[in-house]
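Of the protein chains in this complex, all but one are displayed in their positions.
Right after this comes chain A.
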Amino acid sequence: MVVDLREPERADRLFHALADATRRDIVVRTLEGTHSVSALARRYPMSFAAVQKHVAVLEDAGLVTKHRRGREQLVRGEVDTVRRASQLLDGLEAVWRGRIDRMDEILTDPEGDTP
């Protein structure tokens, strides 16, 4: 897994989310296939609410997404999606940093203020 350490907040959330064995297990299971929260809850010796909380932490870290199907909440692992999106956003940031450098040049250039 790629963690962008230039984004400490994001890395913190990610590592925190993955620091728990149940949560790691949920990520592995939901990456293999979609599971409902109730199906997941049956697998662990804890309450439905506790499993739901674990899923929420994973969701917050972007490791899974929840989708509603009828009355069920389906959980899907998203590590790769998050990584792809994160890399694209890094590229976009680089594009904008370049543009902003050039804006700066125009603003400081006395000739830049075209009539």
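The criterion applied here is as follows: a contact is a pair of C-beta atoms (placed from the backbone, for glycine too) under 8 Å apart; a residue touches a chain by one contact, two chains touch by 3 or more; residues count from 1.
Note that contacts and distances are computed from a predicted model.
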Name under which UniProt lists the unshown chain, selected from "2Fe-2S iron-sulfur cluster-binding protein", "Putative cobyrinic acid a,c-diamide synthase", "Transketolase" or "SRPBCC domain-containing protein": "SRPBCC domain-containing protein"
Contact with the hidden chain (one of A:Val28, A:Met46 or A:Ala85): A:Ala85
Touching residues (missing chain, whole complex) on chain A: 7, 10, 62, 65, 78, 81-82, 84-86, 88-108, 112-114
